[in-house]
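One structure below.
Missing here: one protein chain of the complex. Every other protein chain is in place.
Labels run A and B following the written order; every chain starts at residue 1.
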């Protein structure tokens, strides 16, 4: 089940990456790279930081084909994508939760301490979007708004807490998806957000 | 032979990195770092992604000296470099092919599957330029124009195909250089390029 959600999620992430590349007028190669990195960059950074080699996607070339294919496909259907905005927001939120759970589990399985497990879940959830934004030369959107990373944090903490309390894996995942989707959609449609910090002096 | 081309190539790449640093008015230290990363960053990213430790240049301090020296040297001869534009384009294309072949061979030797071998070749060919552009705060040029990465992709596929067909290593490399140089110089002098994707709406 988590695998299916994962496959849908990396497809959706690849497509949003391709659109970001289109906003920078990239060529079809640039679109493919950004699509790939948006979808699989989070897991790549997580595996590098945890020293978890070989990196997951290198053992699954089908993920490579899926994300590159999704990137190229997006170029052809981009004119219709704004109509699917709501679908994408839900898929993106599902993906964020799935990435977080998978990332936490990788770190748990390697025996890392709990704070590192939480960080591993968050890295998996957000690093792909950060790479996309850095390569498109803009300040990463997840650092600025929309409770994106906060969802990842809450989901990781909830999952580990319920795990610790002995709640079964399926029920635990269900709770993660319900809470994660709830917060994320609340952020998007109700404008929930964190306080921002504005500082205009220079220390130098 | 590949080693000599490699040494010439990292020197040429370091010099183009130094010029990019000059466009951002960096100091001599910044110039050195950008020169180093442009030349050796591709191999570094490849080794990290493949889990190939120790990273190649850490075992060859002479590469470090060569690229730093080339960076500093560039500062003194920069006023003459536009006259050597054509020389640089050829050296840069040679380097792109050499990097791709070397990168593919590293991944092959580690037993990775073929799609990952191709990606490893391309990472080696283009990641140095991507790091240079990100650190100089611009959208990576390889994502936007000039068939740069496409050359790397075609060369990797051709090399692996001929390898599979039992073509000898020397003939195979020769074919890679002829085809790679041909496409790259066609892109530069004839304006060959890939279609670009332009998307101005926002999904958010």
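Convention: contacts are C-beta pairs under 8 Å (C-beta built on N, C-alpha and C of every residue); 3 or more make two chains touch, one makes a residue touch a chain.
Just so you know, these numbers come straight off a predicted model, no measurement behind them.
Engineer: So which of A:5, A:40, A:102 or A:142 would be touching the chain we can't see?
Structural biologist: A:142
Engineer: Just to verify: which one of B:3, B:137, B:170 or B:200 makes contact with the chain not shown?
Structural biologist: B:137
Engineer: Which of these touches the unseen chain: B:16, B:100, B:150 or B:196?
Structural biologist: Missing-chain contact among the listed residues: B:16.
Engineer: In terms of residues, what is the contact footprint of the unshown chain on chain B?
Structural biologist: Counting only chain B, the missing chain is touched by 16, 18-19, 21-31, 33-34, 44, 48, 53-55, 58-59, 61, 64-65, 75, 78, 81-82, 85, 88, 134-137, 141, 146.
Engineer: Can you name the residues of chain A that touch the chain not displayed here?
Structural biologist: So the residues of chain A touching the missing chain come out as 48-51, 112-116, 119, 130, 134, 137-140, 142-145, 149-150, 153, 193-204.
By definition in this document, only the chains that are shown with their structure count from here on.
Engineer: Given a C-alpha superposition of chain A onto chain B, how large is the rotation in degrees, taken in steps of 5?
Structural biologist: Rotation angle, to the nearest 5: 120 degrees.
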